[in-house]
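A single protein chain has been omitted from the complex, and every remaining protein chain is retained in its original position.
So, chain A:
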């Protein structure tokens, strides 16, 4: 008996919960006690039998009468078992629909026969198409409320078919139903709709072709866990994401592309002659290669190994996407660092139009280039959903804030070879008599960063060291004059300064950077640009009240008057470093003492 996973989507009032309730009711999935609860609950809300109450789960949404999260329901007929992802229609909750669609083989899109094809219908269809669902049923609900009128149905069906084809949905079935009355859901309504000779909704669900093509795809398996109980046995355990594998097959291990042979396909139930997409197995390889969690075994048309890709992005975080910020991406069984470029465009999911965008907000969909901090094996999403889809994780909150669907890997990154220079950093350090390094002063405006940095530079100069100071204000006059003070611009500001500082370290300089740089993630990004031991973070720690009382540039006063939006400490947060190389408390130390502390630390780090 096969399994079909499908999603339902519709607007708030289309009667979606009632439709699912109807499917459960008519396939006799309800037990006596559930029916009793349902009847009691319905009565309390003044109705005889409100099937939607079966589906609306959380208390809050039951009170509001809307569904606000993805709920999964289960039912079975003699031919199939079904997992339904019930996804909300409310505009704000695109992320839930994307979630439900990501594991679905088919979609049921619901609309109200009285209203026809709405913005919402188009939106849901765009998402369904984007997520790679090719089989869609349009349930034209509340057909009873238009008197089971054929013309109304035909008009809606024609309009929708034309639209669906234009966005790449191959198979569309339009089905007239009344979830409330039960017509057309599990049973044909021959008396009410003699003009309709297509399948019922349940009939369609029982017969729609389940994706079985994955079996003919090229072989792909992600390695989740290395199985090594003793010195005798070494297998790699994981899930087959595409194709088939048999003992004797030649496979390659990615990244690295080392070829080897499969000697056994092991399961608890015995060795297999063949394993197929969807199965979890353990494979023994003929050669002792470096295979670990995150590796990909593949055969046939190979996956790409790339550190950049163009991808459709769906943003799910409350906070907008920050281009240049360091996120994490989980793809297959690998988690790597990720940065996202400014999107090329944003998609208007109602019209399909491409709009200019600097970032993506919650529930927005766009196209952009992404960069991984190490090469990963990936396929285009169209070729393999499981090796072309990734989630975006925020490093600080650990929340899943986005999803990406790889259109194609970018090979550009492998073409731009880092030029090996014969005069390198070490040679310059020899010549200079000291190593290059970034000394990064962070702290509130008015904390005393520039004052201390100046003192440090003077003393280094006196010792014959090669130095340069990058000051926040000065850089903003030139290199970064196109940037403002939004979160996104602050990230870009810090990124550029970090890159410039990195080049200067290559040149052998001790670079003093004096920057408010309020976000931990961005300072860590700057740290990541240079090598270990080349970054000295100095937290110039001053209580806000003290910095504000100094206010050398009159900025706090302006900010308090509301003339300087996004001012750190006032209406934009400052994230203090957790483990800075140096912390100087300027309420307790003089600037000279602070400079001494920094120089002492640089000596400890072996810079000079």
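Brief remarks follow.
In the analysis below, a residue touches a chain if its C-beta (ideal position, glycine included) is under 8 Å from a C-beta of that chain, and two chains touch if they have at least 3 such contacts; residues count from 1.
The working rule: contacts and distances are computed from a predicted model.
Per the UniProt record, the chain missing from the shown structure is "Sulfate adenylyltransferase subunit 2", taken from the list "1,2-phenylacetyl-CoA epoxidase subunit B", "Acyl-CoA dehydrogenase", "Sulfate adenylyltransferase subunit 2" or "Urea ABC transporter substrate-binding protein".
Listed residues A:242, A:389, A:518 or A:569: the one in touch with the omitted chain is A:389.
Although one chain is not drawn, the whole complex shows that of A:1, A:356, A:423 or A:462 it is A:1 that touches it. Residue in contact with the omitted chain (choice from A:209, A:399 or A:557): A:399.
The chain omitted from view is touched by exactly one of A:115, A:258, A:293 or A:407, namely A:293. From the options A:197, A:273 or A:288, the residue with contact to the chain not on display is A:273.
When you scan A:27, A:42, A:237 or A:263 for touch with the missing chain, the hit is A:237. Listed by residue number, the positions of chain A touching the unshown chain are 1-3, 31-34, 37, 41, 54-55, 57-60, 69-74, 76, 81, 83, 95-96, 98-99, 102-103, 212, 224-225, 227-229, 233, 235, 237-239, 244, 266-269, 272-276, 278-280, 282, 293, 316, 328, 330-331, 333, 385-386, 389-391, 393, 398-400, 403.
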